[in-house]
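All protein chains but one are shown at their positions in the complex.
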Amino acid sequence: MPGATITDDLEISSTGGAGGSSSPGPPEGRGGGGGGRGGGDGESQPGAHPRGVSRRIYYTGIWLALAAILMFFMSLVSAYIVRKSSADWRAVVLPRVLWLNTAVLLLSSWALEASHRAWQREDAKAFRGWWAAATGLGVMFLAGQWVAWRELAAAGVYLATNPSSSFFYLLTAAHGLHLVGGLAALLYVLSRDWLRLRASGGVAAEVAGIYWHFMDGLWVFLLLVLTLGR
Amino acid sequence: MGAHAGAGHVHAPPQGFLWKYIFSKDHKVIGIQYYLLALVAVFTGMALSVLMRIHLVWPTVKLPFFSGDPTPEQYLALMTMHGTIMVFMVLTTAPQSGFGNYFLPIQIGAADMAFPTLNMMSFWTTFISFVCLIAAFFVEGGAPISGWTAYSPLSTLGSISGPGEGLGQTMWVISIAFFCAASLMGAINFITTVIDLRARGLTMMRLPLTVWAWFITAILSLLAFGVLLSAGILMLLDRLAGTSFFIPGGLVVSGVVQSQHTGGSPLLWQHLFWFFGHPEVYIAIVPGMGVASHTLSLFARKPVFGYRAMVYAMSAIGILGFMVWGHHMFVSGMSPYTGFAFSLMTMAIGVPSAIKTFNWLGTLWGGQIRFTSAMLYAVGFVTLFVSGGLSGLFLAQPSVDLYLHNTYFVPAHFHLVMGVAAIFGMFTATYLWFPKATGRKLNETLGKLHFWITLPGTYAIFMPMHYLGLAGAPRRYADATAVQFLPPLQPIQHFISIAAFVTIAAQLLFLINLIWSLKFGEKAETNPWEATTLEWTIPSPPPFDNFAGHEPSVYRGPYEYGLPGYKEDYLPQSVEPGKLVTEAGD
Partner (left out) sequence: MADRSGERGSAATAATLAVFLTVFVGITLYYFITKKWWYPPPINDFGREIDAQFSRTFLITGITFVASQLGLAWVVWRYRANGGRAKHFEGNNRFEAVWTTATIVLFVGLGIFGRQAWAQLHFNQPPADAMVIEVTGKQFNWIFRYPGADGEFGRTAPNFVDETNPAGIDPKDAKGQDDVVTLTLGVPVGREIKLIEKSQDVTHGFFVRELRLKQDALPGMVIPVHFHIDPDKVGEYEIACTQLCGSGHHRMRATLKAMTEADFEKWLANEKAQ
């Protein structure tokens, strides 16, 4: 029965970024960067898709994933709006650290953009530096969210204390979990060798960046909902 | 047009049983895995319904696996699990993830899905979901009793609201959550594959309608399952963490005041559930529509009537499908003005469905119909879709629904469309594609026998349910005679049960045919049906990389049957124009 090798494309995490299409040239190009089938990046790792399969699938894929994630969060926000209209709604006081966390997250997106500019200049060191900064700021954001949770707990406000706190914990937890996934992607890119990243056309970095910026924007939106909704 | 799967597929087939058959990333293996899962699920679901039908007519008969006389909660547990298993593990797996996984890449000329590893993960997540669901039978308290719709507070208060509402309901929610994740993974894969991996020359308007159907279904899944997941998480929190999303205050359950909850809204669960639930039923039927269109054209030897209209109609059904969920909630206490708006949208969604029906008739009109088993099931799909769809017009109007809601009229409607028409879509696909996947044909005699028992049989089961509903018989009753106006209707219940036993027994014929033909079926050549689409250009069964490194180019649409001026009455999509043999022989 036909099948695929295990060594090939764990898509985002596979070497070469895309399954096999690793020439840095235009998608149809057969030469460039090493020729031969299976990779122009010096890799011997083959992929499920022949060369020529565009890296486009990763962009399509990430936008679709974000659409699904958006529906998930919009559903929670709709539930929030409905639940808010009940008589027992007592808006939770948002810990001030949330604003700091937001600034940190926005900074991390800005750092990612700086790394993007470094990429375009082919400045490996700057790319790595800014990327690491973005990752670090991401970790800081999550730590800050944890601090916000501790603050609320110290004030005796837990998940089931009242509906407003339930939504607060739920929305921040859901966003945080998705952000952890984003961090994994950032760390993956950080762990990759510069030459391999270049050879793959930087797909992994771009796709991770799209996801990260979306999570950033999503956080701002959720914070607005939590703030204006009081 | 997206980038195409270029020539020169480089990777070697996997070695070892584990990587070839268990954790395979080959879309064909994964498609078969989903199909087998659905097969196990459908026989489980049918067994549950047999137990239900026995109990309704012979309530004192001791059912197997149950000690003592069956209790009402046992009946309700059977019903809940029957619905959940059938809707999720059968109708949402086989038509889309089973056949779609296998044939979508081949029909677009690709070597595999866009994300093979994600594909493998989506199957195993579905498998875990199935295991969690079945586990509900075996935990303390047993399976839940709140129906596949799990309305709150019955489903959120815990065991105090009824047996099976403890760990059983929790397992159910966990199962659903896994299923949502799996479906979202699958949806991303399907949509990316259609957008980016089509072969040279294969524009969207040259796609087989099967591919359009899988594509539209995947979009519905992408947008709907996230909502169900969110609702499931809220329900889990209500059940386990003391929150009150769906549980209002002031409840007294079995004499115990439920002071730990206030302010939640049962209606909120209904809205979230049905926002998913309505697209879900289109997820269940649209692949069948695609297969029916495809097969009717193939065996009538003429193009699909109104290909473009079919594409627009399926798209319209998909879009409108997100705007009609309130028709499940006319009597729920939702605003009656909102109800009226939902009603108009629902009547509107009948329009594209009607267009498709007329186009199916138009496809057959003027044809040279070849009555293979696959074709019989495709014709069966049409008659069942008409019957089941039209009863929806009654339920779509709140004034008429006032009487019919939650009577047997509702299961009559949805079983005919989902429980039979969609299943017939699966039978059509099986009889059509079994030769390609296995290299052997299914036995036609057994296939026809199966058809001639199943079509009248399913009509005999579900048409009488309309009459039960018109007489006002409520659904989900563990005792079919409990209310005084019910006993005179028992002869109908009796008839339905007998019809069910015969029809379900006949499904063994299908199982026997599958198993026997795998070993002893007549060998199938590459294109036994004289069909035009790309799967019929590769060997039966296909090599592991489908096109053996040669990416096909597509020169025409998928339904070029009966074109005058050519020797053959079909023009395969990937044969160059210069290579087609005309009637004159050149």
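For the reader, a short list of remarks on this structure follows.
Going in written order, the chains are labelled A and B, and every chain counts its residues from 1.
Rule of thumb we're sticking to: contacts are C-beta pairs under 8 Å (C-beta built on N, C-alpha and C of every residue); 3 or more make two chains touch, one makes a residue touch a chain.
In this text the structure is predicted, and so the values were computed from the model without any measurement.
Considering the entire complex, the omitted chain makes contact with B. In the complete complex, the residue from B:L220, B:M235 or B:L376 that touches the missing chain is B:L376. Only one of the listed residues, B:V40, B:V139, B:A348 or B:L509, touches the absent chain: B:A348. In the complete assembly, the contact with the undisplayed chain comes from B:G472, out of B:G439, B:G472 or B:P543. Set against the missing chain, the residues B:F103, B:Y282, B:F414 or B:W529 yield one that touches it, B:W529.
For the options B:L361, B:L508, B:A548 or B:V581, the residue in contact with the chain missing from this view is B:L361. The omitted chain makes contact with chain B at the following residues, 71-73, 76, 145-147, 151-154, 157, 161-163, 248-255, 257-259, 263-267, 300-309, 331-333, 336-337, 339-340, 343-344, 346-348, 350-351, 354-355, 357-359, 361-362, 364-373, 376, 379, 382-383, 386-387, 390-391, 393-394, 396-400, 402-403, 405-407, 441, 444, 448, 452, 455-456, 459, 463, 467-468, 470-472, 474, 476-479, 482-485, 489, 492, 522, 524-525, 527-530, 559, 561-564, 569.
Just so it is clear, only the chains that are shown with their structure count from here on.
Distance from the chain A centre to the chain B centre is 33 Å, each centre being the mean of its Cα atoms. Partner chain B is touched in their complex by these residues of chain A: 1-6, 8-11, 19-20, 27-28, 37-38, 46-54, 56-57, 60-61, 64-65, 67-73, 75-76, 78-79, 82-83, 86-89, 159-160, 163, 166, 170, 174. Put simply, chain B touches chain A in their complex at residues 2-14, 19-21, 23-26, 28-29, 111-112, 114-118, 184, 187-189, 191-193, 195-197, 222-227, 229-231, 233-234, 237, 241-245, 249, 262-265, 268, 271-272, 275, 542-545, 549, 551.
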